[in-house]
Each structure stands twice: as C-alpha cells, then as structure tokens.
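For reference, the structure I am asking about is given below.
Of the protein chains in this complex, one is absent; all others appear in place.
The block that comes next holds chain A.
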Amino acid sequence: MEIPQIPKDKFKFLNNAGNKEQEKIGTPALTYMQDVRRRLFKNKVAVVCLTLLTIIVFISVFAPIIAPYNPNAQHATLSNLPPKLGNLNIPGFNGYQNMGGKMVDAYAQVHAPKGTHYLLGTDYLGRDLLSRIIYGTRLSLIVAVLATLVDLLIGIPYGIVSGWKGGMTDNVMQRIVEIVSSVPNLIVVILMMIILKPGLISIVLAIAITDWVTMARLIRAQTFQLKEQEYVLAARTLGESSTKIATKHLIPNLSSTIIIQTMFTIPNAIFFEAFLSFIGIGIPAPNASLGTLLSDGQKAFRFLPYQMWAPAIILSIIMIATNLLGDGLRDAFDPQSSD
C-alpha cells in the first residue's frame, strides 16, 4: 500500500497561544529524593534529632582537637573530683562535694594546682571524664557505623540473591536465615566475644553476624516484588547480566528500605556495644566506651553520682535521636506509612 505524500506546507500551526500557557509546568518537577528531603525537613522532631546527631558526630570526629585532656592520662592525686565549671558558682558544678553532711571544696582538699577544673569531674584514676565521654562516644559510634557497614555488605547481596534466584536456592537460603534468627542475638554476640580476642573488630563482627538477617529478609521481600516490574523485564530482554540488573535497577529502588533499616541498625549496634562493655566483655581497658563508663559510674554511684549521669544521658540521647530520626525517615520515604 502506498502512503500518500502530503507536502509540508499543508500543515500549519493553530493559533492556540492560550492553550500553550495552560500546558506549562509552573514549578520544577521534584525528583523522588527531593520530595523525601522536603518531607523530612518539614518534620520538626526529625530535624532536631538530625541536628543533635550531627553535633555528636562532629564532636566525635574531631575528638582529638575538642577533648580538653588525654582520655587515658591518669593523675593519682586528682581522682574522683566533682565537676567544676571554671570559677562559676553553680551548685553541682562548682567543685564542691558532700562529705559527711558538709559541702567541701574537693579541689582545695587535694591541693589541685590553681586553675585546675574538670567540666565533668574525674574518675577513680584521675582521668578527665569529659574527655573520656567524648572518646567513648567516638568509639561507640565507630562500632555502630562499622557494624552497620558489615551488615549491609552481607545483608544486601544475600537478600538480592535469595529473592532474585527464588526456588531451591531461596529455600535453602531462607532456612539458614531461620536458623540464624532463631538463636537469640545476644547469645551469638556473647559466644563470638568469648571466642574472638576482645577488641573493636571482634565487637563489630559479633554484632554484624546477627544483625544482617533482618536486612536480608527485607531486601529479599522487596526483590521479589521488584523483579516482576516491567523495567526489570525490559533489562532482561535487552540481555543485561544479573549483576548489572542488581546494581543498576534493584539497589537504587531498594535504597529507601536500606536507609530506613540502617537507621534502626545503628541504635541496635550502639546498644549491643554498650551492653557488652557494661557486663565487661566489650572494649578492653584503658579505652572507654559509653558502656564501660556507665559500668564504672554504676559502681561508684553512691558517693559520686556525677560519674554515672553523664554517660547515661549521652547514651540515652543518641538512642532516642537515632530512633526518632529513623521514624522520620520512614515517614519521609513512605508517606502512606504514617497516619
């Protein structure tokens, strides 16, 4: 059949200037990520938590510059001094201590050199508590971040492979997940801690070895849904390799799940580290983590409650802020999930 040739000059534009105006897009289209960011920053609680965490992370990163003293330097004569804020006379922060019912200037008693003041006091070895808390927070955060990274490195590939392959592979992989998850996390962590040498790497491994399961499960469930999508089918039809589909198509679409789950893994890791250090099989001395500081503080709280307060507050703030930020992120990524 012959297609009739219509000369170009037969076509002409309609005079529809008004119509064109209608079709114009007023505001630039927001990408998904921009939308998420906007929703997140609208959430006041999440913003406050994000700010708090940013400050804490900043202090931890620059701990060597910010910490006033060496966290492990001992001064036998200056042990167990109460908090003192320069020469300000604020009760609880003026270097006075209750001794036998009387408030006594503890700094004068031990003949501390003039001008000596510890913002949060010192511990039983005369180490500056503020510096120890700064370094302790740093260590706790390092453990949490590393554990989360290992968790991602195991959990994401495991979940994707299991979901993508399906069938027998999936069945076997899921049975393994079931067995791993049926043993209480803490017991696995403790067993790992007994076997490995105490230290940072062991704690990270011990935490990561139990935590990846949740991530793997979520990723698998999502992969199951994603692999039925048209764009994955298109990529397959075009002959993309499975690895390329996974990195190019699956992971970007899994990112919201990954980010949200990460925000819940971090407080979990911080909790486990503090827990292990608290019962005495975590970070070895003389290094401090929030758990060891709290454990030391608990032993002395009858006479020196300030040693317990600071680590307890910092630990609680970090936990609350990460949990709330996780909630905020979940709402931002998936507006339907909140009511």
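In this section, a contact is a pair of C-beta atoms (placed from the backbone, for glycine too) under 8 Å apart; a residue touches a chain by one contact, two chains touch by 3 or more; residues count from 1.
Everything that follows uses one rule, which is that contacts and distances are computed from a predicted model.
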| item | value |
| --- | --- |
| Identity of the absent chain, which is to be given by its UniProt protein name, from "Oligopeptide ABC transporter permease", "CoA transferase subunit B", "ATP-binding cassette domain-containing protein" or "Dihydroorotate dehydrogenase" | "Oligopeptide ABC transporter permease" |
| Among A:Val150, A:Val204 or A:Leu294, the residue in touch with the chain that has been omitted | A:Leu294 |
| Touching the absent chain when the full complex is considered, from A:Leu50, A:Ala216, A:Leu315 or A:Ala332 | A:Leu315 |
| Hidden partner chain, touching residue among A:Met33, A:Val61, A:Leu153 or A:Val183 | A:Val183 |
| Sites on chain A contacted by the missing partner chain, in the whole complex | 178-179, 182-187, 190-191, 194-195, 267, 271, 274-275, 278-281, 294, 297-298, 301-302, 305, 308, 312, 315-316, 319-320, 323-324, 339 |
